[in-house]
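Note that one protein chain is taken out, while the other chains of the complex remain in position.
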């Protein structure tokens, strides 16, 4: 972030101060627009149930209360734990496999690699609703439904196209010499991958993990179909609060906010690597 | 294809599953063994899973009361309440379908009585319960009309636990008084006259919600205009959809809708009722789950703050729907599932469940003291031998999922275009296709 401000100070015109001011004004205006829904979320979550009604949507609560968060937490908590147990391995394993694929497809092109890559990539576009029945059938045969194992497996698999894309794009930008020199040293492919490629691929990891964590965490359909009550992810628990016949809006909003905290934490914690990963070419088609 | 998938799968399982299994071997997919159907003599099960879409207010409390009673009677059993919310039951339906297809049914699941259960019976997914009816003497306590309806080829496959009424008109007495209307309408013609008065007074005559509430209104306009016999004939082929009477009734529906807030239709049935509570609208046609919303969720007083009567033209008719529980073929804990069904069909079970759920028992020997305020009305009518019983369209009694989905498609167009003749022929075609 600081590296670029240096360049900007060098490029300067007499309009620059005005431009900067306008830019800040526009940015703040946009932030306000962006946060309108978040305002509604927050304000509604802190209202007394009796004050929650569509006509009073914009009003601040008479008294701010965080009780609702406490009320929904017991319902959400088991799902929260399950989602952590599910999304962490799902995103990490999928990223590791994606790294291996990306490395091979970028640097170790075996015959047919140019066919294999599009075949993997196309997996991204499969409509999930259409394949629930064979998926459930297969995983029932493997004894992987009910708990989290089946859910983790499908998130790993359906994450592969995008993680492979991310790492392949990233490794393409890494110079061949680095890989070659490792080989001259006598390192095999696996060793080159583990000791040379992976350590420099941290930014790509950030991009892959952020994407995978977000989609696994926010998935509803697979969680619904593949897990039993004890192993429900947080989105199913959230849906049971927010998707029922009578929606208690204050509870729905509080639950939605709580359920988004882990993803937000991932963004904040990995934000720096995330930008570096994107800059380094990850995700450049 | 599926078998080849399985074979390929085994190779994959070895490679990929190992890693994820190691990380999360917390699955509790207990299959419960292969206890043969009919083998009541095996060891007593210690787990029981009941599957439903009851998660909302009223629904979930009623179910919980019944599950609690079951837990009391079976103290060593671990009970799983697999309830899935959302999409007016469609989410639950999707989960259940994938489970049934995969041969992994729960111990008992919820289905609407009537046509909705038909595919399960045809596919051999539910066990014949006729013996249970004989053993428990249920043939004497359920109304004959109900028994006729649930009997398929001399067999009965589910246990009805409750009765909801569909043909009801909810209103705000204060709004009527303000507009100078003395009583709710007894025919749709009268409604249309009142609608003009109400609109002149700045009130919305009728509120409406998402598409299924429009279908709910449609069935009750048809019922009110055609009468019980012709209405029932729509679902067994004896009433011609393209007849002038039916088309005229459909035109009435269009006209009724034109006096509703269709353009601003609410997202669900509760927000559709809100304008009535707030005094901006007069009427809403909804089943009696609405009573729970008025009385419990909003805390309003029956008859003074909100009122209800049979929907226009349906006096003396009971348009019903009912939830029932099943015994799936291959239920992992069959012995407990049978105990559960015994409880659900018993007087104690039904009188525990229904007052909280906001419905009345399917049995005729309920304790009337438990059903007060609004619930006294359907209880009296249900047990009145003079009343004409018809089944609901929107809630799966007279039309199964396939026919209902076709009607949804045609209705979406009809509501937009108002072309009743086209709708009639589309439904007629769908009816024939679904025979």
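We call the chains A and B, going by the order they appear; numbering starts again at 1 in every chain.
Following the convention adopted for this analysis, a residue touches a chain if its C-beta (ideal position, glycine included) is under 8 Å from a C-beta of that chain, and two chains touch if they have at least 3 such contacts.
By definition in this document, contacts and distances are computed from a predicted model.
Taken from the listed names "Protein CcmA, bactofilin family", "Sugar ABC transporter permease", "Putative thiamine transport system ATP-binding protein" or "Acyl-CoA dehydrogenase family protein", the protein name that UniProt assigns to the chain not shown is "Sugar ABC transporter permease".
When the whole complex is considered, the residue among A:72, A:182 or A:242 that touches the unshown chain is A:242. Within the complete assembly, A:97 is the residue of A:72, A:97 or A:201 that touches the hidden chain.
Contact between chain B and the unshown chain involves residues 1-2, 4-5, 8-9, 11-12, 15-16, 86-88, 90, 93-94, 97, 100-101, 119-120, 122-125, 210-212, 261, 263-267, 274-275, 278, 280, 400-402, 404-406, 408-409, 412-413, 416. The chain not displayed touches chain A at residues 1, 4-9, 11, 13, 23-24, 26-27, 30-31, 34-38, 40-41, 54-55, 57-58, 97, 100-101, 103-105, 108, 110-111, 114, 116-131, 133-135, 138, 154, 156-158, 160-161, 164, 169, 172, 188-190, 193, 214, 217-218, 220-221, 235, 238-239, 242-243, 247, 249, 252-253, 255-256, 259-260, 263-264, 267-268, 271-272, 274-275, 277-281, 283-285.
Operating definition for what follows: only the chains that are shown with their structure count from here on.
By the touch criterion stated above, chain A contacts chain B in their complex at residues 53-54, 85-86, 89, 93, 132-150, 152-153, 156-157, 224-225, 228-231, 236, 239-240, 243-247. Interface residues of chain B, counted against chain A in their complex, comprise 2, 5-6, 9, 13, 16-17, 19-21, 23-31, 49, 55-59, 80-88, 91, 94-95, 97-99, 101-104, 268-271, 274, 289, 293, 297.
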